[in-house]
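All protein chains of the complex are present and in place, except for one that has been dropped.
Moving on, here comes chain A:
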């Protein structure tokens, strides 16, 4: 995976507001020669998120890029060569991309980032939306703290029927991985609209 791709990707886990830029954890970095094409770089430059590129290059062990850049620097070939090297020639072969908000790791294997979401991260986006307080929400909103069972049952504005579990099997103890790396046990609660 090149940093070019990294600059376009963000974590799309349901409920994550700011999943860009992904943090890079590099295990194996490759360098592959690519033909230098200054026109392409100039065209691409306004579309790049510069900070993400600089941080990404650092994570891959390349620290030559300046902290800030603007379009006037595009005149210098030296600068363009650096951008070219960082953007297109560095490959993250093995490693992971980490979501800045949830800490979820997207593995990069044989140079292919795997951006597919797990069940608990993608659900609720499609047809089977859940309802909480009468409003539709995603699955993540249903992950409430460990007191949720009593709280919900006695919740003033909640319709008890709407929040009563459909059957015993729809109770799911689950671990919620927090951003700081701590895990806490949650009980998720499902009600089918």
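Worth pointing out:
What we mean here is this: a residue touches a chain if its C-beta (ideal position, glycine included) is under 8 Å from a C-beta of that chain, and two chains touch if they have at least 3 such contacts; residues count from 1.
Following the convention adopted for this analysis, contacts and distances are computed from a predicted model.
Missing chain, UniProt protein name, picked from "Translation initiation factor eIF2B subunit delta", "DNA replication complex GINS protein PSF1", "tRNA (guanine(10)-N(2))-methyltransferase" or "Protein odr-4 homolog": "tRNA (guanine(10)-N(2))-methyltransferase". On the side of chain A, the interface with the absent chain consists of residues 1-2, 4-5, 7-12, 19-21, 34-35, 37, 39-40, 43, 46-47, 49, 71, 88, 107, 109-120, 122-128, 139, 169-172, 174-177, 183, 188, 190, 192, using the contact rule stated above.
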